[in-house]
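Apart from one protein chain that is not included, each protein chain of the complex appears where it belongs.
Here is subunit A:
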Amino acid sequence: MSVEDELLEEGYTALVEINEGKVEEVVNEWIEGNFDPVKLVNKLAEAMAEVGKKFESMEYFLPQVMIGAEIMEKANKALSDKMAAEGVTSVSLGTVVLATVEGDIHDLGKNLVGGMLKTAGFNVVDLGTDVPASKIIAAAKENNTHLIAASALMSATMSSFKDILGLLDGMGIRDQFKLMIGGAPITQEYADEIGADYYAQNAAEAVEITKKAMAM
């Protein structure tokens, strides 16, 4: 096996095992060896897909997904810097602005969606919880993305989705943004009723929808 192939395998295994130090080591050796950064980025993305599968089968839990996503982000950053130096464009599949709506402090589902999106190769701007509609829209504009993902866990905070849509309408920019919503009390019927563009029942679905929305 070539040094390049060995490093790819080591990087893959280290990330699947959530071994932060080892992934960092592999990335450094990769850069020092002057290998093609895209190859390692793709291999690490495969590893994160495996982490996602382990999460779905309950072999792994949320912390492993979140730490894995952090490791992946760091590796991507180092490899992107290398690519930028070589004149290759970023490997990010696009940016998603993510938030729990105003009045709601539940962040577990949102964090999972953020982690899974990062593992799938998206850049995620996570605004946190209890975020007003105006701040969400401002962040989407600032980050040049057309996809906003928002969650609500309470019936009493669901109406904040309407605030986002209403504000986009009022600003005359509704057609420039897509809104994906989710959370325990949310249904497809509700999403249709308020005019949200997408409803994701779970984090895996959110990733699939994001891929489609970004391709548009």
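Some notes on this structure:
As a convention for this text, a contact is a pair of C-beta atoms (placed from the backbone, for glycine too) under 8 Å apart; a residue touches a chain by one contact, two chains touch by 3 or more; residues count from 1.
Criterion: contacts and distances are computed from a predicted model.
Chain not shown in the complex: UniProt lists it as "[methylamine--corrinoid protein] Co-methyltransferase", one of "[methylamine--corrinoid protein] Co-methyltransferase", "Binding protein, putative", "Alpha-ketoacid dehydrogenase subunit beta" or "Ferrous iron transporter B". Although one chain is not drawn, the whole complex shows that of A:Ala49, A:Val125 or A:Met154 it is A:Met154 that touches it. The missing chain, though absent from the display, is touched by one residue of A:Ile31, A:Ala49 or A:Ile67; that residue is A:Ile67.
Although one chain is not drawn, its touching partners on subunit A can still be listed: residues 55-56, 58, 61-63, 66-67, 70, 102-105, 108-109, 111-112, 154-160, 162-163, 184-185, 187, 201-204.
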